[in-house]
Structures are given as C-alpha cells and as structure tokens.
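Apart from one protein chain that is not included, each protein chain of the complex appears where it belongs.
So that you can tell them apart, the chains are marked A, B and C in the order they are listed, and the count of residues begins at 1 in each.
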Amino acid sequence: MLQYLLSRLLRAAVSIVMVVTFVFVVLRMSGDPATVIMGADAPPEAIDAFRKAWGLDQPLWVQYFAFFEAVFSGELGRSMRDGRDVVAVVLERVPSTLALTIPAFFVNIAVGIPAGVYAALHRNSLIDRCVMVMAVTGFAVPSFILAMLLVLIFSVTLGWLPSAGQDSWRNAILPIATMGFGGAALLARFTRSAMLEVLGQSYIRTASAKGLPWSAVVWRHALQNAAIPTITIIGFMLGGLVAGAVVVESVFSWPGVGRLLVVSVANRDLAVVQAVVLMIAMTMVAANMVVDVLYGLVDPRMQGQARAARR
Amino acid sequence: MSGGTAELLEARDLARSYMMHRGFLGRTTQVRAVDGVSLSLSRGETLGLVGESGCGKSTTARLVLGIEPPDEGAVTFDGTAMPRSGTSNWAALRRRMQMVYQDPLQALDKRLTIGAQVAEPLDIHRIGTSAERRERVAAVMAEVGLQPHHAARHPQSLSGGQRQRAVIARALVTNPDLLVCDEPISALDVSIQALVLNLLMDLQERSGMGMLFVSHDLRAVRQISHRVAVMYLGRIVEEGEPDAVLQDPAHPYAQALVSAIPHPGKTAARVILQGDPPNPANRPSGCAFHPRCPVATATCRTEVPVLKPRRSDGRRVACHVAHGEAAPARAPTMLETC
Amino acid sequence: MVDATSSPAGTGGSLITRLLSRFATGNRMPLLIVIAILWLVLMLAIAVSADLISPYRFTQMDLRNRLSLPVFMGGSWRHVLGTDELGRDVLSRLITSIRMSLLIAFGATIIGAVIGVTLGFVAAHFRGIVEQAVLALVDFSAAIPFLVLALAVLAFFGNSLVLFVCLLGFHAWERYARIARGLAISGKTHGYAAAVHQLGASPWRLYGRHILPNIASTLIVSMTLAFPEIILLESGLSFLGLGIQPPDTSLGNMVGFGREYLSSAPWIMLAPAFVITVTALCVSLLGDWLRDRLDPTLS
C-alpha cells in the first residue's frame, strides 16, 4: 500500500511542479513581469524594487528557483488594488466560497448518485427517461443561464429570494441550487453508466445463481464495484470545490474566490490571479491524491499490486 | 525432409525477458519468457510448438519473425541474419515470411474490404501492376476457398472461418517461404478448425513453404506437424516425431500433457499434475518442472537438464531421469496410452 | 429522449433525414434526434447566411425606440425580437452572435482534436519517455479546471479572438489524446495495426490508412460531446466579459449585457440563452445517439 501511495505522491508532485512552471512561463511570456504586475504607470523605483525583490535581473533559471521558493514560502507579492498581501486576500475569501460549494457538493451526491442508481436498476422506465433528460439538460444548460432563470423566477417575479449579495443564508439558496442541479445531473449520468456496466458483469450473474435476492445482489455486489469509477468524478468535483463557483459567484455577486478571480482578471491584478490559480491547482492536486487513496481502499486490485509483490 | 540448401530458419539459444514493474516507482521484476530456445526449420516442413499458456511459445514465434529483438541468441533466415524490427530491410523481408493470428476479426481492419486487405502486401511491397495484383488476389482468394463476392465484403459480415481464410489469403499473396501460425484455430469452433487445418496442410503441400505452428492443442499439432517441440516455462523439454512423442512421451511433463487430453472412449489411467505452473518471475532452481515432477531427484533440483538426443532412439529430451543420469525418485507410472 | 417512432416522411421528408435514416439501419431514427438535426441544420444555415438574412446591421443603433418589446409581447414587426438598451435590433445581433459562437466552437473543437490526436499518436508510437511526458501533460491539464486556466491566460495575455479560439481549443485536447493513445496502443499490440506492421507497412501507412480511420468514429463521437462544452465555456467567459469583446458580439456576451435589464427587458437575455441551451442540447443528444450507433463501448 505504501509503495502505491508513494507513486501517487510523486505524480502529484510532478503536477504541482508543472502548474508552477506554467504560471512562471505565462507570466514571463506576457511581456516584462514587473510592468505587467505593477502596472505601466507605477513609479520607476517601485518597479525596480519589485524587480530586485523578485530577482528579475538574474538569469532565468535563478528566477525560476526563486519563484519556486516564493511560492512555497507564501510570499507572492502584493495586490495592486489594495496593496495587501495576496495570499491573505485570497484566503479571506475561501470561507464564503466553501459556504456555497460544500452544500452544493452534498446536494450533488445526495441527488445524483441515488438517481443514477435507480435509473440503472429500472432501465427504460419513466424514471430512467426522466433522469436521462435531466442529465442532458443539466449538461446543456450553462450555469449562468440557469442562475439567471432562477433569479428571474424566484426573485424578480415571485420575489421570495434575494438575487445578489451575501447578507443572509437565504442569499445562498439560489447559487447552491444552480450548482447542485448541474453537478447532480453530471453525477447521475455517470453513476447510471457505471452501474449499467457493473450489472452486465458475470459476477453479478454468479451472485444471483447463488440464490441471493436481487436487492442483496445490488447492495452487496453491484454498488461497491460501481463506486470505483464514480469516485473519480467525485474526486474531480471535490477538487472543483474552490474553483467551481467562478461563474455562479459572479452572477449572484457572492464575494468568494471565484468572483475575486474574475474581478482580478478584469482589472489585471495579476499577483492575485497568480495566487488564486496556484491555490486552486494545489487543492485539485490534493483532491486527486485523496481520490487515489480512496481507490486503494475500495479497489483491492490497486492495493493488491503492492501486496502481491510482498507475498 | 531436410532440404538440400541451408536451413530455411535457424534459431540459436534465444532468450527474451520482460520488465514487470508495479506502479510508477514499484520494484521491477525480470520475467524470462524464453530461456535458451534453439530450433531449425527447412522448406516444406511444419514444426509444431506446443505448450500451455505462459510457456513462451508465442514469444518464440515473435522472436523468430524478428518482431521483437532477442536479449540473447540469434535468428538466421535462409542463411542471412534477421534484421532488427522496423528497419527497411526488415520490412522488405516481410515479403518472404508471414503470420496468421489467433483472432481473425482483430487481425483484420474493420474499415476496409477483404479484397483491399488481401491486396495490401502487394501494394506495400509494390509487386506487379494493378492488373496483376487483382489477378493474384483473385487467385489466392480462390485458393483458400473464398468466393469472388467476398472481396467486396467487410470482415464483420463474414463468419469466423471465412475471416481466418481471408487472413491466410493476405499472408500467402506474396508467396512467402515461411508461415508462422500463432494459435490459428483456438478461437474457432471445432468444425471450422478442421476446415482451417485441412487448408493449411493443402497450401503447404502445394507451395512447399516452411510452417511454424504454435498451439496449446496437442491433437491439432499432431495432425499438421512433421516435427513437434513441447515447451515448459520458456524452454523446449522434448522434441521429435509427433506420433512418437504422443505414443511414448519421454519427458515427465510431456507424459502428463498427453495423458491430460480428454479423449472419447479413453480408459487409461491419467497422470494428474498437482499445483499450477510456477510464476516465471521466480523460476524454480535446476529443472523448472521439478516441483511438480513425480520422478524428480536431487540432481533435477540443482542442475538444469540439457536438450540432447536420447541414446535409445535419438529422441531429444531435456530430463536427467530420461537420460538415465539420475535414478527416478520412484518408478515412473507406466503410462498406457489407449 | 422519448423514443417516439414516426416515419421521417411524415416530418416533411427532408433530404437530410432520409440521408441519415440510411445511417439508422433497421429501426427508425427517434423523433427527438430528427428535431435535433433539423435545429442544427437551421443554425448552420443562419451562420452561413448571417449577413444576408439579418434585417439590420448588428451595430446599427436606433435610440428612439430603445428597449422596444418583441412582437409576441406586443411590440412592432420592425424589431421582431425587440431592441436592446442602445436600440440595436436583438434579432440581427442574435444572428451574428450565432455565427460567431459556432465559428469559435468549430474552430476550437478542430484545434483540440488535431492537438490531442497528434500527441496521442506520438505517445502511442514512441512510448517510453515521450509517452510519460504526454501523460504528465494530461495529468497537468486535469489538475486545473479549464475555466481557471483560461482566465489566467486571458489575464496575462489580454484578449484577442485568435488567442481566445486557441485557448478554447485546449479545452478537450487531453480527452482526444487519451482516446487516440489507448486505441492506437491496443491496435498495435494485438490488433489489426500489429498485423499490418507485420506485413511490412511503414508507420505513416499504419497511422494514416489504418489507425486514424478506425478511431475516426470514436473521435467524432467525443467531438460531438466536446462541442457543446466549448459553446458553454465560450458563452461563460463572454458572459463574465472576458471572452468576446465588443464591438464583436457572441451569444455569451449578449446574455451578459442583457443581465442588467433582466427585470425590465428580459428578452435581450432570453433569446440568446434559449439558443445556447437548445443548440448545446441538440449537439449532445446527437452525440449520445451517434455513440450508441457507432461505438457502444464508449459509454
């Protein structure tokens, strides 16, 4: 098991290195980083100070390692708009984003998985057709259009819910509903195809031939096997927790990390953009690590490689 | 039937191992799939290579054709050394040696018609004008028993037997000197197997080509081969005339293999081997068969037996006991084949 | 996907459905798929003939009757779908936006497919270090949600149409790379490609004449699935004001600009929103249907 984890850790490290390199390269390719980040009108000595701080005068590969060091020590420079340290600016927004995405994540799972499983068990029944139609529309309707429609219906015409801002928990209902519907549709569709594939396997037929009632066959044999591919999608959603709300937060002007990213991009506050991208990448890589560990627990064949080698 | 000219195919002490590693960082274990195999084949002769899964017979076939380079040993074809796979003269040599595969549907391209695929070797090696190529394709398709209208059909719309005939037609269209068949009939039904075996034997008589027939089915190998070699865990353990090896197998493993074949009306006592073939990753010391061999002795556990002719009838066998170099641990069960 | 059987002849027997019903050998094509195809044909027609059929130039302002109602809400026939806050005709803007969005979606899908398939084949052919490098790139692109990646690049490089299309091209490339690599390797190890290699064929002939046509159907199916995703991404970015910049117009930024007038003039936002949703829906329905017909394994 350890060996398996070690290899996953290495892959995660490689991904992080590539993300940091990507940000480093993108920053460099878009002209002189100092002027880009500090803004063209910033006083020359501020630009020189920035250049010295980031060692922009040194050869490229020295800058590269300096950049790595900066990333891992958390000093990513100051935000151009309010001069505060970017890491602080980003971290203070995380709680409000999580306030949206964590409930949405649970809605996805609570609605998506049972719907997918039920649809697979009752193929071509009315429920199956409904789940598939919901899944396709969930996939086709972009979140911002769904959000606008919900605002149009629930706040403009019916006036039940506020359409923007973050003053009370009632503001969070529409954003969570928007993300919940999209995510649940995707998960339902995926769980359904995973279940259908498992139900076609011959060990399911063996379980029935053993005399197990159908419900036991589904609960004890089918579900655990269908969980394996579903974990990948859940892992991906887990990773998207921080990044997932970019569009929805903008529509409902919910002060989360997503909205911060959009605003910083709009007024080219690149230090903040850099910090947000790095943080989102780190959480995604961490989420993939969690998924790999879950894989090992649920699917003995992964773990088995390490165990068989020891035997 | 040893041909006057140099042997068509000569392989000396071939060895090939694969790296099996677990995960991104996991330990790499070396698996010796083929461990010192020598064989020769002359024109018009069929050598049957028989053994259970994991004995290295398919790897040997790929080494002989030069698809994979051997780690040790060498292959010579018609006197010249086999070029490395992928080089241009390796590709040119394909004209003279061809392969028939186990699953005909997988070996054919679903997108192209049968006629186009049978003609492909001619296009690749730019043989003859397009008119001559069409003629040759029609002739070889008739030779394998396919009707002209099959040329326009796609592989999916043919039966298993017809597909395998198409694969054989494609292999024969450039008149190769050597045909390597890797389990050509095991994916087919019994009645279709008979068709393909008859076809291969007729084709060989007419064209006089050499044939290497790899299979786990000893009965099919006996039907088609002039010489048979039994393989176990990467080595040839016995080689000789098919009827001789079947009537009176010398090597204990060959005895077990022959007796294990279920046969209508067979009443003979059967030698049941215990356990499974050992993992090629950790080969037993000395003779690889000793853990399962009913007559294994101390020498068998330490020394690797050499494949050499038996004094009594010249049958080549790799077993200390069979050569009388070691007294059998207990009287070998007298096997009375029906 | 209600599976109602109706003879294509019944629905106007258009050439397209008869042509495609050859595709649906055996059972008839479901009604929903016929509708989806008809909608997409309509969209393509609009995109191609945008300049001819749009009543006004999409930038022509008519301040006198700004925010006028669409005809079915009591407005005049002069502006069938009404006008926006600057009095520009919503219908003509919609038509130009459709052309822009479809153009971007097609361009990006093609770019993604070409990049993905090439890298997939490179990984399948050279194996070893090259394959690990391509796989590391695939891991990398899975490590960041595409939207965030796009925002970062747009932030640093500013916005130009060409950059925007190439960026969207990078959306689904790793999906094609994974499919191309997987199918090429399985073909090369024990499939038809190994057999053709055995005949002495050169790598070019192997990939060009054999592997590519065989995986074409799988690729087309995954392209029809990626196509709507790109439409949604483009409209999402444009909605956030980071995609297509004025004076150009696309479905996304029409919805974005229509947002302020959601309560007073919802039709500015609803028309493009409807087109985005229905087009994405039709393409993914067609994609699912094609997948079941062409390659049921790619579920």
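Points to keep in mind about this one:
Throughout what follows, a contact is a pair of C-beta atoms (placed from the backbone, for glycine too) under 8 Å apart; a residue touches a chain by one contact, two chains touch by 3 or more.
Going forward, contacts and distances are computed from a predicted model.
One chain of the assembly is not displayed; among "Sarcosine oxidase subunit beta", "NADH-quinone oxidoreductase subunit J", "ABC transporter ATP-binding protein" or "Dihydroorotate dehydrogenase", its UniProt protein name is "ABC transporter ATP-binding protein". Remark: the absent chain touches shown chains A, B in the intact complex. Between the chain not shown and the residues B:257, B:307 or B:326, the one that touches is B:257. The missing chain, though absent from the display, is touched by one residue of B:270, B:283, B:310 or B:323; that residue is B:270. Shown as candidates are A:212, A:266 or A:286; the residue that touches the absent chain is A:212. Although one chain is not shown, part of subunit B still touches it, namely residues 52-53, 159-162, 189-195, 197-198, 216, 218-220, 222-223, 246-247, 256-257, 259-267, 270, 272-277, 337-338.
Although one chain is not shown, part of subunit A still touches it, namely residues 201-203, 205-214, 220-221, 224-225, 228, 298-301, 304, 307-308, 311.
One rule holds for everything that comes next: only the chains that are shown with their structure count from here on.
Among the other chains, B has the CA centre that is most remote from the centre of subunit C. If you average the Cα atoms of subunit A and of subunit C, the two centres end up 23 Å apart. The residues of subunit B never reach two or more other chains; the list is empty.
In subunit A, 11 are the positions where the chain touches two or more neighbouring chains simultaneously. The part of subunit A that touches subunit C in the complex is made up of residues 11, 14-16, 18-19, 22-23, 26-27, 29-30, 36, 129, 132-133, 136-137, 139-145, 148-149, 151-152, 156, 193, 196-197, 236, 239-240, 243-244, 246-247, 250-251, 261-262, 264-266, 268, 270, 273-274, 276-277, 280-281, 284-285, 288. Here subunit C touches subunit A in the complex through residues 1-2, 136-137, 139-140, 142-145, 147-149, 151-158, 228, 232, 235-236, 239-242, 255, 259, 262-263, 266, 269, 273, 276-277, 280-281, 284-285, 288, 299, going by the rule given at the top. Against subunit C, in their complex, subunit B makes its touches with residues 65, 67, 90-95, 98-99, 101, 103, 106-111, 120-121, 124-125, 167, 170.
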